[in-house]
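Note that this complex is displayed minus one protein chain, with the remaining chains in position.
For subunit A:
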Amino acid sequence: MKRLFLPLLLFIFLVFEGVAIELLPNNLVGDFLIIPHWVLILLIYITIFYDLEDTYHSVVYALIFGLLIDIVYTGTLGVYMFTYAIVTYVIHSLMKVLHSNFYVTVLAGIIGVALADLAIFVIYMVVGITDFAWSVYVGSRLIPTVLANIVFLLLLYPFIAKRLVNWKHEQLNGTT
């Protein structure tokens, strides 16, 4: 039963992304393009605190929920799926040399969100969905997005980090 918590939590985050813009104050929405990468933030938490060195739950979740975001919110399949999976995999590899603590989480969050947003920008530019100049993109989307998502990551930390470690001990150590 407890194994269903993570997919369910990811699904709830996915649904909440759809109303995220309504929660932001209007004057912020006009000037900056702030993209909520909440699913990715949770995936980063799962990579750092839940996955063992040789399990790849987070990457599998990234593939599934990335595809769901593509279907529900953008209509262009594959972009979020590919980016989220790659970013989660990179952070998974980073965790082989880093310990899972608070500072590493913030660092991984910054790297992860920035990398994901950059990759999405590059893919969308190649496909022709957007034609932003690099400088405009960095100023109006990349930096605000990373900042906003880091705030979200910090808010989430006290609720989720311990719980994920507990679930890891309950679910993964017993079976492997």
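In this section, contacts are C-beta pairs under 8 Å (C-beta built on N, C-alpha and C of every residue); 3 or more make two chains touch, one makes a residue touch a chain; residues count from 1.
Criterion: contacts and distances are computed from a predicted model.
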"Cell shape-determining protein MreC", "RNA polymerase RpoE-like sigma-24 subunit", "Ion-translocating oxidoreductase complex subunit E" or "Branched-chain amino acid ABC transporter permease" - which is the UniProt name of the missing chain: "Cell shape-determining protein MreC"
Of A:60, A:107, A:129 or A:151, the residue in touch with the unshown chain: A:129
Residues in subunit A touching the chain absent from view: 11-12, 14-23, 26, 29-30, 33-36, 68-79, 81-82, 85-86, 120, 123-124, 127, 129-130, 141
